[in-house]
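Worksheet: the structure to be examined is printed underneath.
With one protein chain removed, the remaining protein chains of the complex are shown where they sit.
After this line comes chain A, so read on.
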């Protein structure tokens, strides 16, 4: 589309109509990808073209305005380009204003950060439009600060709004900040409260970053708000939005470049690189001449094959390890021991069994003496190794310590993690045990069966159905998986029952039902995993019954993490306990649980809880169906 107005007064409205119609039919990309760059170039220096462009967009009928404006906002190469193209359209046209200030920011969240930058930069560039910028910021903050929005809107939308807020903040000038300082402060306080209350770490972090940024802007002198959170790419990206890079340094390479300019730009680069190679070239002859004059060649090197990395020897016996870990002052040896401990324990099961409880005790209290990489993981793997080598006494020790005085929350949660990892290892067939071992690299297991059961419960149920039906002819058989005795069978109860025993007995420093609900949540999840892993063990029925009672006692807990854990417990029970046992021994509990689940599906505020409850109900339905289909 290239039109040349030869100084005539031409009517643009026809073109506007065409543009609008094309855009609304979804062909924004095609037409605007040609139109926008052309117009960007033309409007750069030429005022007349700017006015033509403004007339063009102003004349687009209202019913197509949204499509056109959106298209422009998305395609424009920068905020200043957008400003030249649209002019004060948002001020003059109500529909455009609605689209720009409300629809794109509050009702949609699919746009990229670049689009947000364009849009908000555009609003900030003209004094008439700045009022809109302030208004937009207030509305964004209102949404950001409303607790219902934080609880119910998807994280992506919250991130989008946070980004928009940060960009707005970056555009605000001093006098404007002064005038709305009070409002910013109030919205920040409210908003930060709702965000920190959330269970999801991502939401909490968004809240923290935005609050910090607001505080930075309004308190230029004096202490600013500072939170501690994990800095990763997302956090850095958000923070970078606060600083507006001067637009002119980014844009220059693009504008007024026909291909000539590009070639011009290419030329200096080529020259520079030539220069560089020239400076490199003189170096080369020097080195070459050096090589010729080198009389060092007559210095013959000696054999250096013995020159290897220096390694401190780690102890070779498990008892030596205990000595080093408890007493030794030699930090090198201590480090080497910590690194070597796990493999030693695994290679010498008999020796380990003699000292297992002592070793477990030492490991539980082991603190980092020097800075070793992966200390936590090394310690945990050693603990798991000890636990799997001698399950019963060590499990007894660990579970009793879980409920003892004077342990930190971190240590109690470590105990839970170690129990889970060891149970996982024990319940898998031996050859799998090895591969699983390398798979279980992550020190903490989060929500493992919760996600497992939600994703592949169908597969598991199918497999159980398959295993129950009689086959008269086997088709091509699959490769036989390695099998071995289930080592978890004999010890499942030892892992499980002590943990469930004392949960309602508060100690002075540890109250599961009170403020330590984080540990309670972890305990519940751990029990769910142990239950899940106990499939095919003898104790599974007793465990299931105890677990259902436990769930019943805690079912109205206020923390959603705990509730999610309870629901995973139910899934594990339904999946692990054989159906006959479920229906015969636990009918009452099942019925009660079912009614509770129904309640949760309808009324629970947390999305994950509702989803888990629904899956549990489906699992129970499947049970019933299975019973009907299996020939009795």
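Definition applied: a contact is a pair of C-beta atoms (placed from the backbone, for glycine too) under 8 Å apart; a residue touches a chain by one contact, two chains touch by 3 or more; residues count from 1.
One rule holds for everything that comes next: contacts and distances are computed from a predicted model.
Visitor: One chain of this complex is not shown here; going by its UniProt record, which of these names is it: "GNB1L protein", "DNA replication complex GINS protein PSF2", "IBH1-like N-terminal domain-containing protein" or "Peroxiredoxin Q, chloroplastic"?
Guide: According to UniProt, the chain not displayed is called "GNB1L protein".
Visitor: In the full complex, which of A:233, A:298 or A:588 touches the chain missing from this view?
Guide: Missing-chain contact among the listed residues: A:298.
Visitor: Touch as defined at the start, partner being the missing chain; which of A:174, A:232 or A:307 qualifies?
Guide: A:307
Visitor: Touching residues of chain A against the unshown chain: what are they?
Guide: Counting over the whole complex, chain A touches the hidden chain at residues 290, 294-296, 298-304, 306-310.
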